[in-house]
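A single protein chain has been removed from this complex, and every other one stays in its place.
This part shows chain A:
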Amino acid sequence: MSSWNPERKQSLVGWDSHLSRIFFLLLLFVVSAQGVTPNPEACLVSSSVSGSSISCQPPAQIPKSLPADTIFLAVEFFNLTQLPADFLQGIPNLQELHLSTNRLENLSPKFLLPVPQLKVLDLTHNSLTRLPPGLFRVSAALCTLVLKENQLKFLEASWLHGLKALQHLDLSENQLQSLPPGLLENFTNLLTLDLSNNQLQTLPPDLLRGPLNLERLRLEGNRLQVLGERLLAPQSKLRYLFLNDNRLASVAAGAFRGLQKLDMLDLSNNLLTTVPTGLWTSLGKAARNLKDGFDISSNPWICDQNLADLYHWLVANEDKMFFRNHTRCAGPEALKGQMLLAVAGSH
């Protein structure tokens, strides 16, 4: 581990040390004049008043010891299946840990005990099938947890115990088929939840009863068939809702009733033929009125009287409509292939 650290004070005495200091400063000057030309064989090290940042990718070697003031550590693109025991020992101020694109299969239950101030943990693209119980027992400061692209087939609520402060949870691109009840019960600070690109067929209706401050919910790329009344009922602060690329054929009339601040709704690429009366008028009451847009394209819409509410709403909000050309009627026969917007306008 390099101990060369230009910003750390060193006490130097004597004439020799004056020369050393001059040489040192010259070296520093030369290096800064050339800009940082990182040696790929070494980890990138930088330092600030807050502490050291260490970033390692192959061909650099993973350091055996780290500066005690390390606040940022990235060890990525190695093919580690396990982390060395006591990997985080001696760096109690660690705030961010980036371990993406390794092949981690297991984490020790004590792995995070030395780093109670950790705010960000990125485990994107590893091979985790489970998390050990108690993993997060001292992780009350963790704000962001990313488990994207692992091999989780199921979750147990106990795996996430301890994450009181969690704001961003990313479980996307796993193989989750279902979620256990009470998974997010105590996640009152959660702002974003990403469950996209899993294999979820249903969701427990009380899934979102805990995180009442949710702003972004990504459910795209699953196998959901039905959107019930209860799931989103308490989500008055929800701003972005992605339900695209599922198998939704049925949306309950009150499904969006509680959403008062929705900025964007994506229902594209589902199996929607119709929507129940009242569904769209409840959206219209949303304070921000979908200001960032909505997408209902690539659904097999049956353009009959049942869409009257939707037509009315479309005409009033067409400027926010994504992919008008791909939002077409699949029936009845007379209207097959027509743009929904055109049919709505002539209604």
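The rule is short, and it goes like this: a residue touches a chain if its C-beta (ideal position, glycine included) is under 8 Å from a C-beta of that chain, and two chains touch if they have at least 3 such contacts; residues count from 1.
Basically, contacts and distances are computed from a predicted model.
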item: The complex's invisible chain, by UniProt name, from "Cytochrome c domain-containing protein", "Tubulin delta 1", "Cell cycle checkpoint control protein" or "adenine phosphoribosyltransferase"; value: "Cytochrome c domain-containing protein"
item: Sole contact to the chain not displayed, among A:Asp86, A:Glu156, A:Asp292 or A:Glu318; value: A:Asp292
item: Listed residues A:Gln117, A:Ser178 or A:Thr192, member touching the removed chain; value: A:Thr192
item: Residue among A:Asn102, A:Thr144 or A:Thr327 touching the omitted chain; value: A:Thr144
item: Contacts of chain A with the absent chain, listed as residue ranges; value: 35-36, 38, 44, 46, 53, 55, 57, 72, 74, 76-77, 96, 98, 100-101, 120, 122, 124-125, 144, 146, 148-149, 168, 192, 216, 218, 220, 240, 242, 264, 266, 292-293, 295, 322-323
